[in-house]
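A single protein chain has been omitted; all remaining protein chains appear in their positions.
Labels for the chains are A and B, by order of writing; each one numbers its residues from 1.
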Amino acid sequence: MSKRKPYTREMKADWWRKDSFFTMYIIREGSSLVIALYCFMLIAGLFSLTQGQSSFETWLGFISHPITIVFQVLTLVWTLYHSYTWFQLAPKAANLWMGEKRVPDSWIVNAMYAALAGCSALGLIILFL
Amino acid sequence: MKIIKTDVAVIGAGGAGLRAAIEVARTHPDLEVALISKVYPMRSHTVAAEGGAAGVAQDHDTFDNHFNDTVSGGDWLCEQDVVDFFVKAAPKELTQLEHWGCPWSRRPDGSVNVRRFGGMKIERTWFAADKSGFHILHTLFQTSIQYPTIKRFDEHFVLDLIVEDGQVKGVLALDIAAGEAKLIQAKSVIIATGGAGRIYRFNTNGGIVTGDGMALAYRHGVPLRDMEFVQYHPTGLPGTGILMTEGCRGEGGILTNKDGYRYLQDYGLGPETPVGEPKNKYMELGPRDRLSQCFWQEAQLGRTVEGPNGDYVYLDLTHLGKEFLHERLPFICELAKAYVGVDPVKEPIPVRPTVHYTMGGIETDGRCATSIKGLYAAGECSSVGLHGANRLGSNSLTEITVFGQVAGEEAAKNALEISHGDSQGLLDQAQASLAKYQAIKEFDGDEKVADIRRELGLTMEEGVGIYRTEEAMQATIDKLAELKDRYKRINLKDDSEVFNTEWLYAVELGYLIDVAQAMAHSAILRKESRGSHQRIDGFEKRDDENYLKHSLAFYQGDAQPKIDYSTVTITKSKPAERVYGAAADQQEADKKAADKLSAEEK
């Protein structure tokens, strides 16, 4: 009989805390939680709009509350962080060529930032027009 | 002990072993192959070959050119009929690798590119950047996966051949992880275990290159042929011995001594060619044996650089530019940076000669058959007669595929003619052999495996190195006898079964010592200088009258090996003076004039 007895190391629930790379990954993925909550908040706003003015004003009051504002700032920062990580990784999912050479990664990343800036500017223009 | 019955057993899953296994599986789907390797196939040392594989590829090149380069490169100790077959088969086999997916480097038009290599008159070295061996090995491994008849025995260490009535019947293999031995009963056995470079201290070889197959065949009475011819590669990194491919020089790299002088011009390889304009068979594109010898001469003159890991010279690639180096020699750039802290784009790389290749090996005929029926050998472990006294760079990667194919074809043919006999006798033999190897764990004494291995490397370097004398070789022979005796008193600490590498290193050490003896004894009796065997004790010249013959080392157990000789097959190239540089052009011109004259006389 063989005396083999391979030992399997367990992966504990806190595996992502052992390595900063994994910690940053979990933080990146964690943004989905606040974004989901933020979306619920927006949907609630839409719903309150259908329920009449007083309902909508209550909602407006809710989102102007200091705690909710802190939450919104948190969501913004967290989402921007996710965008940053996504932009860094985006070139991997693109196989773009110019003649005989691959399009440099920095071009793709910069194009993403440009698109983000463009969309944000557009949003602000619509808002303040 | 478990018995596994197969048709063809292949020992070693590097380039030659994989190519052989594929050949059997591809042409005979009814035959089963046991592909046995002490490591996973992609770890095999083929993986570390860098420069490329030779095969005629251009319209202005001919098979005769490749033939002549190989035969003169081998100092006329080649079997010329074998070389003839080889050069013709080479382009076909390299094309086959291309069809299987090998990413050969290309020209802009999409055709396969070739590069210059030492001792080759015309560019004919196919390359995949500077990872040619890596790509060949992975291509072959991945190709082999599609054949269900190839049953792999990865990490199985072959302890012995099972031979009965002059015919091979199988192998005794140990499953390293399980610690269990198996009898793999086979109709044909192919040995494809690679070289024995780890006999020496400084070498380009991986830890697994321990002459296993050579020792297995040798111990069963198959002679080892031309073992005195050990190749020093002129450009290894000091300390580690890591290989800086000849492709560096093929692409235009130059060698300079401590004064920045291209010293090769002083040794019959000149005149100096302009930097950036390499010329085939001149200067840095001379053959490896000569270049390594030049280094030694320079060191004697005190013109090499002294370093903590021995003297060195410079391999200068700086004039080739970053873009070119990163395209053609990316691995070299990576290795130089990691292991000696030098960026080849900016600074020259320190290099020194280091043991690289065993020209000799298990004697086979031109079809890879050994003197034991059913037993074949291919690749570096074999001596099929291709390399003679010195191998030209890039001939060996082609060799593994050309002769891997041949070995596979022949082994399949043999397997079809034979049926399995009774297993009991073989099993008894296997049990007895296993007990012998198990006994190593129980040896009584206090010798250390590591000490004996270290002393082996040192003594071989001293006695059977680049330049040799009777006195030093005799000292090495005596030392080897001492080491062989001490080996019987090694003390192993690890008596476990699962992945017991201490025990396996001890078995390998036994293989190394036996093969080293074959080298040293063959060397001392060759009283001439030829190829990589250079003597400086009154035998500085080649002596065709007495030594245009192969040496054959026969194993004699505890006694010293018996050395015999066999003739060399000469077909169309009569031995001539072996010259490079301008002298070679002169020789060719003279020959042409003489041929013309004799034609006119007729």
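Everything below uses one rule, namely that a contact is a pair of C-beta atoms (placed from the backbone, for glycine too) under 8 Å apart; a residue touches a chain by one contact, two chains touch by 3 or more.
By our rule, contacts and distances are computed from a predicted model.
For the chain that does not appear here, its UniProt entry gives the protein name "Fumarate reductase iron-sulfur subunit", which is one of "Chromate transport protein", "Fumarate reductase iron-sulfur subunit", "Xanthine dehydrogenase family protein subunit M" or "ABC transporter". Hidden chain, full complex: it touches shown chains A, B. Here one chain is not drawn; of B:492, B:525 or B:583, the residue touching it is B:492.
From the options B:501, B:546 or B:586, the residue with contact to the unseen chain in the full assembly is B:501. In the full complex, chain B makes contact with the omitted chain through residues 39-40, 42-45, 47-48, 92, 95-96, 98-101, 103-104, 106, 108-112, 131, 134-135, 138, 142-143, 145-146, 154, 177, 206-208, 239-240, 242-243, 331, 334-335, 338-339, 448-450, 492-494, 496-502.
Mapped onto chain A, contacts with the missing chain fall at residues 3-9, 11, 15-16, 18-19, 21-22, 25, 29, 89, 91-93, 95, 97, 100, 102.
Criterion: only the chains that are shown with their structure count from here on.
Chain contact summary for the complex, chain B toward chain A: residues 175, 177-180, 496-498. Against chain B, the residues of chain A that register as touching in their complex are 2-5.
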